[in-house]
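After this line comes chain A, so read on.
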Amino acid sequence: MQALTNRVKVVSRKPMTFWERMYLPAIFKGMAITFSHIFKKDPTISYPEQKRPFSPVFRGLQILNRDEEGRERCTACGLCAVACPAEAITMEAAERQPGQEHLYREEKYAAKYEINMLRCIFCGLCEEACPKDAVYLSETFAPSNFQRKGFIYGKDDMLIPDPKQDPEGYKKALGSRAKHPEGHGNEH
Partner candidate 1 sequence: MSVTQILFWFLSLLAVGAAIGVIASRNPVYSVLWLIVVFFAISGHYILMNAQFLAIVNIIVYAGAIMVLFLFVIMLMNLNAEAEPAKHLYLKMAGLISGLCLLIVFVAALSGSAEAKNVGQLGGSNIGLIKNLGRALFNDYVIPFEISSVLFLSAIVGAVVIGKKE
Partner candidate 2 sequence: MDLLLINWAVFTEKLILIIAVVSGSLVIAMYSTYAERKVAAILQDRKGPNRAGPFGLFQPLADGLKLFFKEEIIPNFSSKFLFILGPCLAMLTAMMIGAVIPWGNMLHFFGRNISLQIADVNIGILYVFGVVSMGVYGIMIGGWASNNKFSLFGALRAASQIISYELAMGLALIALLMVTGTLSLKEMVGQQMDSYWNFFKQPLGFLIFLICAFAECNRTPFDLAEAENELVGGYHTEYSSMKLGFYLFAEYINMFLSSAVMVSLFFGGYDIPFLNDTALITKIGVNWVTIIQSVILFMKIAGFLFLFMWVRWTIPRFRYDQLMNLGWKILIPLSLFNMMITGALILLKQNHWHF
């Protein structure tokens, strides 16, 4: 029969020679192979001490961003919730009261902002949809939990530290995906 590809390997059905039937040479060969693995470097990364760097396109847990004065960027427009294919995001908007200007950047803000991390598929569409650069996918992943409600992340779980009070923590939490902290990162 004509073979469809040139990758066919013909199996030899010859009876084994005496040398092959002794099996010992084959056993020694196998043992030599396993022995040679003693000298190979193991590819293991001992996790808690050593960490493999995330790839630049890694999409992890969401964070809620602040601007350089430490005000929340989110204006509760709901575009992320609309964009979300898994319908993981819910939010409640509230109006900024006088005297709260140092807390919220716009005059409307998210009083409640929740992402169900069990539904979230980490596609990053919320990040792309956000006109205010308020939501970003960071470089962490959700730790395990004993209850479902533990996976519903609220604002206090996702808001990153204030850049004025804790610039180190802010930078760390922001990660490398938010390339333009001044905004308009996603518009080009």
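Behind the choice of candidates: all candidates are chains of the complex that A comes from, given by their letters.
Definition applied: contacts are C-beta pairs under 8 Å (C-beta built on N, C-alpha and C of every residue); 3 or more make two chains touch, one makes a residue touch a chain; residues count from 1.
On a predicted model such as this, the values are computed, not experimentally measured, just so you know.
Novice: State which numbered option touches chain A in this complex: 1 or 2.
Specialist: Here, the candidate touching chain A is 2.
Novice: Under the definition above, what is the set of chain A residues touching candidate 2 in their complex?
Specialist: Listed in rising order, the residues are 27, 30-31, 33-35, 37-38, 40-44, 46.
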